[in-house]
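One structure is given here, and the rest of the page talks about it.
What follows is an incomplete set of chains from the complex, kept in their original frame.
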Amino acid sequence: MVKGRLEAFSDGVIAIIITLMALEMKVPHGADLVALRPLFPVFLSYVLSFIYLGIYWNNHHNLLQAVRQVSGRVLWANLHLLFWLSLIPFVTGWMGENQFAATPVALYGVVLLFAAIAYFILTQAFVADHGKDSPLASALGKDSKGKASMVFYTLAIPLAFINSWLACTFYALVAVMWMVPDRRIEGKLIR
Amino acid sequence: MVKGRLEAFSDGVIAIIITLMALEMKVPHGADLVALRPLFPVFLSYVLSFIYLGIYWNNHHNLLQAVRQVSGRVLWANLHLLFWLSLIPFVTGWMGENQFAATPVALYGVVLLFAAIAYFILTQAFVADHGKDSPLASALGKDSKGKASMVFYTLAIPLAFINSWLACTFYALVAVMWMVPDRRIEGKLIR
């Protein structure tokens, strides 16, 4: 019951964030393809953020599968994650409208980094409730993907000021890393 | 459980898309019927897209009825479908605000075509999980409606540059084809 409502609320927020991002693509005034051209970077940033939110929804979904109980601490850790995800439409729009300029690309990485930290805190809150020997804790394992992501974001943020497209490549690589299924390697992994 | 959350998330996204489209009809400044006149094509495009999203929700709903298991592949195929559906408010607004001009009408068809392809990929992902001899696979049948839709969209896209209203008639015909119930003909069809 409690778990169901946590899932439903998180699903609702992620569904709304995903859909609101599409609104950043304002309908242009012209009626030809030329009118669409300035929207292309906005579209590109939308695709990247859509994939990221899809990854978070997928991972959240897999994580909750192994959850047996939900504490007050977990409710707040989950809201903390949703807070950082709710900032994604803003940084996506800022990055897209400025053709992937240095500062917006760096700030995009900052929000991704804080979302990753918030997700890590959420998993630790679950482990604290279920115990270090619980199936949930062992399924989470070393969480090498999560740690690698945070390293990549931390590298990409200063990199954005040297070459913002290289920083974006880092973000895209992290996304690809999460989309590739790896269950055979780490067993029944909770992503 | 897994299936329930997939449904809830998809319902959430489709519900938000449908409602956000209505926002494209910006409140006009005048207070008489003349002030509403420029909104008429926007309203018309809204009605068409509302029906299309209703069809997708209906079909998604019927499809999920026959589903027994949900894999990681299916989660991504479903997100891919939602991605194309999330672009519908943008093309609806662009088409409506330009009085059904050629390029916006063609792009509307492109988004409908990719949404139809994404739906086809989703059904194939389910068939791959459930087996070719499963009730789900046999209920899907030849999927003649799905194939006919894709043919119509492919014809309508170039047609938009010759006569955009004819292209819109194609879109409307496909919608009518899906709304007419055909269970008696093909048995317990999953649309």
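The chains carry the letters A and B, assigned in the order they are written, with residues numbered from 1 in each.
Basically, contacts are C-beta pairs under 8 Å (C-beta built on N, C-alpha and C of every residue); 3 or more make two chains touch, one makes a residue touch a chain.
This is a predicted model, so every value here is computed, not measured.
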item: Copy number across the full structure, from 2 displayed chains; value: 4
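By definition in this document, only the chains that are shown with their structure count from here on.
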item: Superposition rotation for subunit A onto subunit B, Cα-based, multiple of 5°; value: 90
item: Separation of subunit A from subunit B, taking each centre as the mean of its C-alpha atoms, in whole Å; value: 27
item: Touching residues on subunit B, where the partner in the complex is subunit A; value: 1-2, 5, 8-9, 12-13, 16-17, 20, 24, 72-73, 75-76, 79, 82-83, 86-87, 89-90, 93-94, 97-98, 101-104, 107
item: Subunit A - residues contacting subunit B, complex; value: 7-8, 11-12, 14-16, 18-20, 22-23, 25, 27-28, 31-33, 36, 47, 50, 54, 57-58, 61, 65, 179, 181, 183
